[in-house]
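Right, chain A next:
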Amino acid sequence: MTSLYDWSYWFCEAWLVPLLTPLLYFQEHIMPPFSNPAGDLARWMESDPGLNVLAWTIVVNVALMIGFTNVIIVVYLERKIAARIMDRRGPMLSFHSLKEIANDLAGSIPEYGWKTTTYAGIGILQNVADGIKFFCKEMIVPAKADRLLYTIGPVIFISSSILLLVLVPFSPRVAASSAPLGLLVVMAAFSIAPIGVLTTGWACNNKYTLIGGMRSAAQLMAYEIPLLLSMAGVFLVAGSFSPMDIVAQQQEVWLFGIPMWNIIPQFLGFIVFMVCILAEVERIPFDLPEAEAELVEGWTTEIGGLRLGLTFAAEYIRGFVGAMIATVLFLGGWAGPFLPGEIWFLIKVYGILVFFIILRWTVPRIRTDQILLLGWKRLLPLSLVNLAIAILYVEVF
Partner candidate 1 sequence: MAEMWIHMGPQHPMTHGLWNLRIKVDGETITDAEPELGYLHRSVEKIGERRKYFMNTTLTDRLCYASAMTWTHCYCLTAEELMGVEVPPRAKYIRTVVLELQRIASHLMWLASYLPDLGLITGFLYGMRDREMFLNLLEIPSGGRLLYNYVKIGGVKRDLPPGFDAKAERVMQTLERRLKEYEDLYDNSKIFRMRTDDVGCYSASDAINWGITGPNLRSAGVPFDLRQADSYDAYPELDFTPVTTSAGNGRSDCFSRYRQRIDEMYQSMDLVRQALVKMPEGKVMAGSVPVRARGEAFRRTEDSRGEALMYLIGDGTDRPYRWKIRSPMFTTVSAAPHFLKGYKVADVPAIMGSIDMCIGETDK
Partner candidate 2 sequence: METGQFVQQLAKRDGASDGSVLRANVGRITVTRAASQAFFRVLKEDFGFDHCSLISAVDNQTGFELVYHFSIIDMEGQMLEVHVELPRDTPTIDSITHLWGGADWHEREAYDLMGIYFIGHPDLKRVLLPDGFAGHPLRKDYVYEIHEEEW
């Protein structure tokens, strides 16, 4: 058992895992990375399988860096916005406050003098502290858990989430892959994660995690269909699955000086898509798999240490990618005046994320039967209606 534990431990901890996963599953479909800015280099790297692995290693590392940088920013935003909504300050410790604290500890500030000085910062160190905490925690496997599945479950969740980042382009210049099926592959990668959730929920041998896993599966099944149907409207209009084509198509039609991004003709589809992507990334009105009021922490109840930290990070990455897809599909992607495309893309993505955050701290969580009812009885017909509108739109323009 020890050897298995060691193997699984390293399997989960090693950075290699998220690096290798896309290689194993999508080697056939990968396109040369750096396709636009360094076409020759990419073509050269593609020519040799060994170089191909090297290229992908670089790509995934860059994607990881981008992903985790964004996670840190989103978590910071979430903390601060949540705090301001709740009429409090949020984390207030920062780099420049460290100096003041050090002075305080050294006793250079006279007694009672600290009442007048303030070492309040903007609180960016809180995320660093959280990260260090997750790194320092022990990895505990519950005594009666299924060790293999217990360790693999979070890995599936985390690695499939990181895979998502590779598949969505930031702009034509910053893109790692252009798989033939485009955004459909993203959706396929999105639906890998619930397998990990269900596996973990079952493997933990805990009733709360089991219910959380079951809820995740039910929720996924209810929301996958309207999600894809609402995307189908956009695919229909663009005539392609590729994000490049979709963004390019949205710039074609202009109305009264504003571009007809898909949000305008397919507003219904946008609403359905946003609700479904919220359910897909399990954020608060739909975060039933980890409803902390009744299921303690849902399917993550028994996970600890770095696994938990990476799971949290992966959830934020999924939210980030969800916002990216929404931007590509409905908000014109990287198109925008004056600023570079990447900046525009990030502005739009962060706009959606801020909306997600405000939503999370404004509404309660809905119930299991209600979420399924909403998915099957409301969103599915609405997405069909949206599809009809899209067909009409294609016919008219």
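Candidate entries met the following condition: all candidates are chains of the complex that A comes from, given by their letters.
Couple of notes before you dig in:
The working rule: a contact is a pair of C-beta atoms (placed from the backbone, for glycine too) under 8 Å apart; a residue touches a chain by one contact, two chains touch by 3 or more; residues count from 1.
Predicted model, so just to flag it, every value in this text is computed and none were measured.
Comparing candidates 1 or 2 against chain A, the one that touches it in this complex is 1.
Every residue of chain A that touches candidate 1 in the complex is listed here, in rising order: 82, 85-88, 207-208, 211, 214, 284-285, 287-288, 291-296, 361-370.
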